[in-house]
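One protein chain is absent from this view; the other protein chains keep their places.
Chains: A, B and C, in written order; residue numbering restarts at 1 for each.
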Amino acid sequence: MKSTFGKNLTVSLFGESHGTAIGVVIDGLQAGLQLDLDGISHRLAQRRAVGAISTARQEPDEIQIVSGFFNGRTTGTPLCLLIANTSTRSRDYERTKNLLRPGHADYTAFMKYQGWQDYRGGGHFSGRLTAPLVAAGEICRQILAGHGILIGSHLAECAAIPDAYLPQDPAELLAAMRRLNDLDFAVLDAAQGEKMQQAILNARADGDSVGGIIETAVCGMPAGIGEPFFNSLESVLAHLLFSVPAVKGVEFGAGFALAQLRGSQANDPLRIAADGHIYTTSNNNGGINGGISNGMPIIFRVAVKPTPSIYQAQQTVDFAARENAELTIQGRHDPAIVHRARVVIDSVTAIGLVDLFCEAYGTNWQTSDGEEY
Amino acid sequence: MKSTFGKNLTVSLFGESHGTAIGVVIDGLQAGLQLDLDGISHRLAQRRAVGAISTARQEPDEIQIVSGFFNGRTTGTPLCLLIANTSTRSRDYERTKNLLRPGHADYTAFMKYQGWQDYRGGGHFSGRLTAPLVAAGEICRQILAGHGILIGSHLAECAAIPDAYLPQDPAELLAAMRRLNDLDFAVLDAAQGEKMQQAILNARADGDSVGGIIETAVCGMPAGIGEPFFNSLESVLAHLLFSVPAVKGVEFGAGFALAQLRGSQANDPLRIAADGHIYTTSNNNGGINGGISNGMPIIFRVAVKPTPSIYQAQQTVDFAARENAELTIQGRHDPAIVHRARVVIDSVTAIGLVDLFCEAYGTNWQTSDGEEY
Amino acid sequence: MKSTFGKNLTVSLFGESHGTAIGVVIDGLQAGLQLDLDGISHRLAQRRAVGAISTARQEPDEIQIVSGFFNGRTTGTPLCLLIANTSTRSRDYERTKNLLRPGHADYTAFMKYQGWQDYRGGGHFSGRLTAPLVAAGEICRQILAGHGILIGSHLAECAAIPDAYLPQDPAELLAAMRRLNDLDFAVLDAAQGEKMQQAILNARADGDSVGGIIETAVCGMPAGIGEPFFNSLESVLAHLLFSVPAVKGVEFGAGFALAQLRGSQANDPLRIAADGHIYTTSNNNGGINGGISNGMPIIFRVAVKPTPSIYQAQQTVDFAARENAELTIQGRHDPAIVHRARVVIDSVTAIGLVDLFCEAYGTNWQTSDGEEY
Partner (left out) sequence: MKSTFGKNLTVSLFGESHGTAIGVVIDGLQAGLQLDLDGISHRLAQRRAVGAISTARQEPDEIQIVSGFFNGRTTGTPLCLLIANTSTRSRDYERTKNLLRPGHADYTAFMKYQGWQDYRGGGHFSGRLTAPLVAAGEICRQILAGHGILIGSHLAECAAIPDAYLPQDPAELLAAMRRLNDLDFAVLDAAQGEKMQQAILNARADGDSVGGIIETAVCGMPAGIGEPFFNSLESVLAHLLFSVPAVKGVEFGAGFALAQLRGSQANDPLRIAADGHIYTTSNNNGGINGGISNGMPIIFRVAVKPTPSIYQAQQTVDFAARENAELTIQGRHDPAIVHRARVVIDSVTAIGLVDLFCEAYGTNWQTSDGEEY
């Protein structure tokens, strides 16, 4: 397992930022799934750069399905999907290829791959690799939708500007998630979103960048999914979330705030409804106890660091000359990626959930026949 | 993968809180390792209950090695290790077995296992299972020590009372970790530690509990370990950290605080030392870029929620009667587990690192011949 | 994966021939299975030495379930099972520990483990490790029986003496398998079985040993189980079969004989029955096409080499002295193991099938509620 994830649904990412194409092989899809290809394109569009708050590199991200899809349905054998790289300007990287970009994987890749890595645009470490990840994730989201499970996210914070809180009520939460999924800049409070975008533009004007926090909810999650200990729901989701470039923190439910609560405050009281379903009156545990879903919405937050590519002069090292140097990055870069990363967060969440559902119920559990949210 | 972790070094946990024994099978140890069994016992002692700030259940935690160890050395074939349960009072659980304990895995285990789980003391979900995990982890810590790598932790916060900051300087950090590893209550500032322990006693007096934050450092970590994307160092460590009961948040380096920084602040400048080694002048990325170690100390923080077992009356549901109920927990419980969990955090960190080192260098990389810290 | 197998049902073997105990951890059993412990004991008895045709080492093989079993049912969490070693005579091995036994794993273990392996009785490589494997396999056989699937074997050949052929008719085959499962020396033709046993005694009288061929049938197997390419039914079963000590050949259906047939002879014609089920009129493919079951009985044959422990003088090397030497093995050994191995073959077959069924249908597919054969 390096760029390959999953036990029951195996996802293998490949490609580099400036290669001919990037892509993914998904092994373990049930036969007969009707994929909504427009839905995949829509999610890829949401991941793409939009306007001045994002990079000027424009990629159409057209997907080419090489295998595993026949007469409009999955075949049950591996689905391979390619996305061409069309807008590469590799010369941006030639001049500075030995100058390690601070905050990037340049130095660590040099140490791991002894200089043989494709350094152009970060190579395999590029955020560009999240495009096929989103495509794979959207397929999983469609599978989950067939079971009444919806994933959505908002920018809980960007450049230190907070969004409104997620509603606590499950029905309101679901409605909010549906609205968020239609937005390109996913905030509950449009006015706060305007401030965030202005803060991104300000950072850009300064040749700088900003980060943020993405908050995600999984609605419609049944109780009983996840494994004790090593394949806890938190373990599997965190494993995937930390594989997304720039993610440096993950917390479930009240998360780090729980450390300051007492047990009497932190414990979620249990109640039974008139219809017999059991719920908790608070959700400090984020829908997960003992690593297993409890039927409440799964809630987590992810910290996304500011884009490491900035236009200011930075102290670094020339790896070839083995001496200190100063680097001023050229090229086309995002002043923030948190608003784009949100689609990626949803995607890896969906991949992890499908893998866990299949552990309990098998490959044959998958379906796309349910009514999609 | 359920209670089994690891690709190159596979760790299989088994047992329940009130069964005859708990244990672990470790498959993938190199032959010829000289295990420091006293070191394992010492770590188990640090994990155990101590005094009024912990549970009254006293377990000697004597380890019995069933296989894989011969003439004082590992054989290279699976090492199975048992720890007897000697102090079980299962009657504490019979009376209330259908009353779901808030904050625990009772309800989720009921839903996952349809009532067949061993409910006594949380069964397989009990924190007691962390004892064999600590034994496995200490073996891995000894392997890492042979390569000059030291793991240590402190209680960065308990009951909202902060400890002093970790030193930034790598040499000072290493010295601090050595001191912390000798302490039963691992704090840098003894006076703050006193306050924490008093806060735990106060919670106990109130029939309540408290949580905290554990901060961990890995010193002596070489650059180049970890894999891109799905087996990033953060992914592997977070996977294991979130498998530890009560952990609800994990952040690397500056973590969530990075979300409010600009790139120019967050990026760690790179410099080359006179001896040719490359380092960063800050460590906001916690020693990891692109999922791969950069040679700086690996730093992360883990949020531990307050112990869910409290002595106050709590709202819950009677699962058998399917009606609302009130629960007042009896038995012997910890008013805090964060001070005990710190050894567990070190342990899973060691397991994850050995697995990743073996991915790069093979089983044969392991050795215990180095000088231990 | 070393002594650990399985993706959905993970089996971890541990122990050595002369350690205190051997055992197995089974992770991935569904909660609520009623295990027939007498059935496990019965299968262990069939695996054990019987009379002059087997070793004089007598082990009671009493199983101790350490975890995962509560109130007569599986809990759904890892089941650990121990079998004590009670009849070890380690001194048999001390004198000759540097004399590599031909046909055994002594030399290869020395090379792999650099001398740190437990050499007594073959250590972890001992056929004794097949006892916990049989226990794990019998649990899987009980699960399969709950779905109407029966596994059985006969000694198709021992010491070059053939048994009668398996019946072709599925109903007759099933009846034959039921009879064979009750026998300690599993042959269809009792007279041929007598000759085989006499041949074993003759070999014993000569201080020598014999081998044989085990033929196995899986009855009641539904069509559609197995995966294309790397997890073909043949791949998974052969993987497990070749992990059984002394197995040197595996063939499915007509096997090696297919190499001499023409396609017109080898292809199994397809027909549809009055009740709508599809079958083949011959079974040269052994119930498997393209790696996937076709609903016909799965048939395979396994070659078991003669026991390498013989009492005649043999040429070998003294590994410590690094010189040629002669070895005459002492101790208690089997003049044949093929009649005992048959239970092991059934067991690993069951383990592999349950793992593949769970891949398609999930852990929740398991049951022990069906009527057992």
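In the analysis below, contacts are C-beta pairs under 8 Å (C-beta built on N, C-alpha and C of every residue); 3 or more make two chains touch, one makes a residue touch a chain.
What you are looking at is a predicted structure, and each value in this text was computed from that prediction instead of being measured.
Within the full complex, the residue among C:Val25, C:Ile65, C:Val236 or C:Val354 touching the omitted chain is C:Val236.
Remark: the omitted chain is touched by one listed residue; of C:Thr20, C:Ser41 or C:Gln314 this is C:Gln314.
Touching the missing chain, out of C:Leu37, C:Leu201 or C:Ala266, is residue C:Ala266.
If you put the hidden chain back, the residue from C:Phe70, C:Phe125, C:Phe185 or C:Phe357 that touches it is C:Phe125. Within the entire complex, the positions of chain C that touch the omitted partner chain are 1-5, 7, 11, 13, 100, 102-109, 111-112, 122, 124-125, 129, 157, 159-160, 203, 206, 208-213, 223-232, 234-236, 238-243, 245, 247-256, 258-272, 276, 278, 280-281, 284-286, 288-295, 301, 303-310, 312, 314-317, 319, 322-324, 338. The omitted chain makes contact with chain A at the following residues, 1-4, 10, 12-16, 19-23, 25, 27-28, 31-32, 66-68, 70, 73-80, 82, 112-118, 123-124. Although one chain is not drawn, its touching partners on chain B can still be listed: residues 7-8, 77, 228, 358-365.
To be clear about the criterion, only the chains that are shown with their structure count from here on.
With centres computed as the average of Cα coordinates, no chain lies farther from chain B than C. Taking the mean of the C-alpha atoms as each chain's centre, chain B and chain C sit 39 Å apart. Contact with two or more other chains is made by residues 77 of chain C.
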